[in-house]
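Removed: one protein chain of the complex. Kept in place: all other protein chains.
Chain IDs A and B follow the sequence of writing; residue 1 opens each chain.
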Amino acid sequence: MAGVTLNAVRKDYGTFLAIPELDLEIEDGEFCVFVGPSGCGKSTLLRTIAGLEDLTDGQILIGDQDVSDRHPGERGVAMVFQNYALYPHMNVRQNMGYALRLAREPKSTISQKVERAADILGLRDHLDRKPAELSGGQRQRVAIGRAIVRNPKVFLFDEPLSNLDAELRTRMRLELSELHQTLSTTMIYVTHDQVEAMTLADKIVVLRAGRIEQVGSPLELYDNPVNKFVAGFLGSPSMNFLPATMTANGLQFADLDGACVDFGTEPTPGKVVMVGIRPEHLEISEDGAPLPLRSVEQLGGVTYGYAILQSGEEFCVDLKGRRDIRAGDTIRLLIPPSRALVFDADTELRIR
Amino acid sequence: MTYRQRRALTAYAFLLPAIVYFIVFFFWPIAIELWASFRSGQPLIGKSEFAGMKNYLYIFQDKLAIKAISATMIYALGSTVFTLLLALGLASILAGPLKARNTIRAILFFPYIVSFVISALMWKSILDPYTGLLNAALLKVGLPPQYWLTDPDAAIWVLVAVSVWKDIGYAVLIYIAAIQGIPSHLYQAAELDGARRHHLFRDITLPLLMPTTLFLAVVIMIASMQEMALPYLMTGGGPANATRLYSLHVYETAFQGLNIGYASALSFVMFLLILLITWVQFKLLNRDIRHV
Partner (left out) sequence: MSKSQWLQSSALALALGLTAASASAETLRVYFNAGHAYDTYLEAIAQFEADNPGWEVQFEKFQWPDLRTKLVADFAADNAPDLVATAGGWVPEFAFQDLLLPLDDLAARDQAEFDFPGDWFDPAIAKNTVNGKIYGLQIHLTCATLVYNKDMLAEAGYDAPPTTWDEFREVAIATTKPGVFGFAPNSSFFYYWPWVFQNGGEYFDTETGEVGFGSEETIGAMQFLADLIHKDRAAPVPVAGADYEGPQKLFTSERAAMILTGPWDINPIRTGNPDLNWAVAPSLSNATQATVQGGVALAIPKGAQHADMAWDLAKRLTDVEVEVATSLQYSMTMPRKSWLADERVQADPLLGQFGSCLPYSKDVQLPLTLTGKYDPAVDAVMRQAVEEVLYSNEPAAEVLPVAAEEANKIIAAK
């Protein structure tokens, strides 16, 4: 077992700079999630760690060993692919044992290790089947089993759940979480799904255009995003962003008539900012500013109300449990100053 | 008429041309051939009478037929094995990122689109021991000339070589398509499992190309077993009947010898033999590979 260190890692494809320069420390035994929108470089980064992509520059350490120039098979990493990448001509046993066979381990050892992994994953009865005869979830387990069998220092997951249906995805998410607890091996996990990131990660790395936007635990990022991008990316439903103007008395909102909030920041009168507030942090109160709702979503446990801002953006309010509010009703909202985050409208950086 | 009946009728109407084609040009001739194979005299062109298995039994006494069968087996197996081996090797190189690959593919495919008659005559004139280009070139550089076309042991391999030359472009093309159809993540997964280049070829490429290999093997094998133009044009079946392939023997028996009953029996045996070989190849090589 080992941690992973990336030192000034750079990756370009000809003239396209995929990862400009990146430093990152992943602790031993940590479950680290790379998250970001499509094209942010998260998969490239993972494949670079795996050795499937050559580094343009920089250094990758696994434990204390520099693996930058090593063959993928010699880095001590195992990878689970989005589409499983099971060998279609091999049965489950052969799929899981292939790496061991290449490593010339004795047959009895291979069989023992494969069966142990199969037990962990509940694949015992399917060892002699071909991938085509398995369900999506079983295939995913085989792919994981193939990684487990090798007893790697680091597990790499490349969007492993995105081909599964919603129900199965939730279940596999839990299983992965348990697996991490059982194995306590370092895991690096790539996803564009912030729910997976929030639920699985010890550490989340938010990426955009090949750069790290922020690194931290899920709640750290949730509560204290450094910029509007991170703030908007994590959390479901997403954080609302309200344009506001600084005045001597506080912030004034174009969309919330009469609301004026003092956030305690040093005001620069006339400056336009974006105020971020999560739907669940909004308070409904008779004292609040009026907001007409365009639609209401009853989810049973929670109820969301939606309004459209002048900018055309959507604005979401958690209505706190079941309420008799319908589309077209006007609610009155309060923004608790302690919960609102202020971002520079131009740089999108947080103003504290 | 119900909707179902009308729908069925429409389907049959569309199938009719194909059905008629197969009956007229396939099943009907096979039936005639089978009928003729049990007759002696002049079936089809004159008087004939029922002869039971006589024609089939005569094959065992026909030294030319036995020689033709062994020559045909050498030719068919040789063509198939060498075409597949070479095509596989070339395709694995050409499927990769090679600068000149389109040019090389075009060059390789060229023989396939040249008329077989032209290529047979071309090779005959190149390989002619006395007037051929090859020996002229060999003599120029001081090497001993070849006498392949006049050597009963070598001539069949000349035919094999020409057949490989002819078919390789086609096989390479099919193989390249198949190789490019193998998902790249399989190779990546295998690399992570510790596979080196030769492992990738042995454990991923080769097994996943099995259906393609089977397809090519069957197609090339069947075509080679029926080959007639090549020996007919290049060697006339010689030297010493070393290249008298089965189809040539059947042709000569039927059209030169006018033994139409016996020739029918010979063809029918070949028909059954091809059926059998195809079946065996499917049994041996067919593995269920479905990408998931």
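To be clear about the criterion, contacts are C-beta pairs under 8 Å (C-beta built on N, C-alpha and C of every residue); 3 or more make two chains touch, one makes a residue touch a chain.
Quantities reported herein were computed from a predicted structural model and do not represent experimental measurements.
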Which displayed chains the unshown chain touches
B
Touch as defined at the start, partner being the missing chain; which of B:155, B:178 or B:204 qualifies?
B:155
Option touching the unshown chain, where B:119, B:264 or B:281 are the choices
B:264
Just to verify: which one of B:76, B:91, B:221 or B:234 makes contact with the chain not shown?
B:234
Chain B residues touching the omitted chain (full complex)
24-25, 28-30, 32-33, 42, 44-47, 58, 61-64, 124, 128-131, 147, 149-152, 155, 226-229, 232-241, 243-244, 247, 250-260, 263-264, 267, 270-271, 274
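Quick note on the criterion: only the chains that are shown with their structure count from here on.
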Nearest whole angstrom, what separates the Cα centre of chain A from the Cα centre of chain B?
57
Quick one: in the complex, what on chain A touches chain B?
50-52, 71-74, 77-79, 81, 83-89, 98-99, 102-103, 130-132, 134, 139, 146, 150
Quick check: in the complex, which residue numbers of chain B touch chain A?
183, 185-186, 188-196, 199, 203-204, 207-208, 210, 287-292
